[in-house]
Structure formats: structure tokens, C-alpha cells
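The other protein chains are all here in position, but one chain of the complex has been omitted.
Up next is subunit A:
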Amino acid sequence: MFLAWNEIKHAKLRYSLVMGVMFLIAYLVFFLTGLAYGLAQDNRTAIDKWQADTILLSKEANSNLNMSMIARKELDNVDAKNKALLAQTPGVIVDNSSEDNEKIDVSFLGIEADSFLAPKIVEGKMFASNDEVVADSSVKEQYGIKIGDELSLSGNEKKLTVVGFTENAKFSVSPVLYTSINAFQEIRFEKEDTSENARINGIVIRGPLAAYPDDLEKISVGNFINDLPGYSAQVLTFGFMIGFLIVIAAIVIGIFVYVLTMQKQKIFGVMKAQGISSGYIAKSVIVQTFLLAFVGVVIGALTSILTSFLLPAAVPYQNNYLFLIGVSILMLLFAVSGALFSVRTIVKIDPLKAIG
């Protein structure tokens, strides 16, 4: 620590440059992590809000909610304490109250207002009729939709009035609009169907599930999220990028430390001649690497947190402190392991050469 710190203090420029590189890589890793996490969240926040354990879909749907068709009455054949009907369809809305008639891609979730799927309202109230809708607050921030605004649907005669907002409700990267099951029938099938054969997409269960009909497939919510179209591909792509970046960071700092060690060979040789052990020298090199990486990573993390406040709302960027800490620890571990291959050089330095 003594050697490491005094050297950093003495060669400020050299070590600030190393820290700078470490910072840039760390920032890139954190930024990508934030984007990956934000995008992943945009796929699933509406599902996470359910706090459910299982979803039942029709067998031939291949975990695809949209392709699953179940008759409403099937709910009675499911033996579970907390169960709810779920209907979903993508849609395009136009805000009639605004002048530019911008089209917005959304995802409609048809639910029963008294089921546990009902979202927490942060502004306004829950929908009470088939013409009312509760929207994700992102449409307010991004498109300026307000309570009382009338929305029309592309390719449909139906009109909906926004009566409330909820937070963090996105499904497959689209803002969610919550409607009643009956309104869903009109949106999806363009006619009312209040019969018990009305088609819905799935049944969501919170807690234990005792029994369910044979022609339905039971899928855990975790698997259901992973099977959302594109979700795993996105998460994997980002995951690999982040993983490789961490490894590259380790290699870069490893090379820096190695070059610096080579430059200091003579000094280390003199130290060894004086009887200072290789262990002490190696420890100080590793501590130094840790300090450099630590400062770089901490500044990177702080900058990425700052960035999250500066980015426009349209960028799906979100920091997760657990990931931030996890990635930081990984980067530090890898950076230190990058320094380890300089240790071999230090051990091999012959004090005799320093003197001769």
C-alpha cells in the first residue's frame, strides 16, 4: 500500500491515464448494463407487476401469449386461490386531443378490475366501464397524453377515454393500456362478447396451483418472460457484450501493469538486493492495480448514474444498483487477476542484474 500509493502520487499523469482508460471501459460496461437492463425491463415490467408465479396458456400456443386462445369459462376449472383472466393484444392508438395525430404502438391488457392483476393507480382512477382505460405513465411523459383524453384505435371504431395512470407497465417494449375483458373483445375481435365462451389469452395464478384442465399448459412466470419474443436474444446479446468487455478490461489493465512492471524491473531488482521480498513487491503491484481499477470503476459507476438523469425518456436506460455493484466487483476481480501475470515477472527478477 505504501509503495503503491506513493508511486501513484509521484507519477500522477501516468497513473491518471491508466485510471482514465479503466474509467472509460467501466463506464462503457455500466452504460451497456444500464441499456440492457432498461430494455429487459421494458419487456417485462407489466408482468413483474403481477407478482404471480404461474401462467396457464393453451397447449398449442408455444408459450406465446398472443397465440393462446382460451374460453373465459375455463377459469372455473382452474383450482387455485388467486387466479385471474388475462387478455392481451398489440394495438395502435391515436390521441384525438392532440393536434399532430401521432400514432403510438401500445399493448392492451384486458383484465377484470377486481382481480389481482389490476395495476396500482398513481393518478386518476381505475377503469369502470368498457370505454375507459388506464395507461402506463410513459405515454404521458413521452406523448403528452392526459387524463380525459380520448383515444381512437387504428382500424377500429372503438374510442377509449384515459381515466388513470399506473407506473412501470411495459410489455414487449410497448406501454400497456389496461382495459376490461369486454373492451378487449371489441378491440381484438371488433364485437362485444359477454358470453362465457368469450376468448381470452391466459389465466394468471399467484401462489399454489392445485389443478387445471388438460388442454392448458402450465408455465412459470420466469419461463414465460424468457420466452417472450426477442427477450432471451436481447439479454444474451447484451450479456455477451458486457462479459467480453469485462474480460477486455482485465486484459488492458493486465498489459498496462505488465509494461509498468517491466519498466520498473531495475528498481525491483535493487529492492530485492536490499532484501525486500518478492512477496512484498508483488503485493504492492496488486494493491496498486486494485487502487487504479477501483478509482476507475467508482468514477465509471458515478458517471453512469449521472447519465441516467440526463438521457431522454425514450432511451430504455435504467440503473440497477445490484447489477452496478455486481459488475463493479467482477471488474475489480478481473483487473486484479490481470495483474497476476506480472507477479511471475517480479519473482523472476534477478537482483544480481540490478547491481551488475
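FYI, a residue touches a chain if its C-beta (ideal position, glycine included) is under 8 Å from a C-beta of that chain, and two chains touch if they have at least 3 such contacts; residues count from 1.
Heads up, the rule we're going with is that contacts and distances are computed from a predicted model.
UniProt lists the omitted chain of the complex under the protein name "Putative hemin import ATP-binding protein HrtA" (options: "Nucleotidyltransferase family protein", "CoxF protein", "Acylaldehyde oxidase" or "Putative hemin import ATP-binding protein HrtA"). Of the candidate positions A:28, A:118, A:276 or A:299, contact with the hidden chain is made by A:276. What subunit A contributes to its contact with the hidden chain is residues 2-3, 6-7, 10-11, 267, 270-277, 280, 351-352, 355-356.
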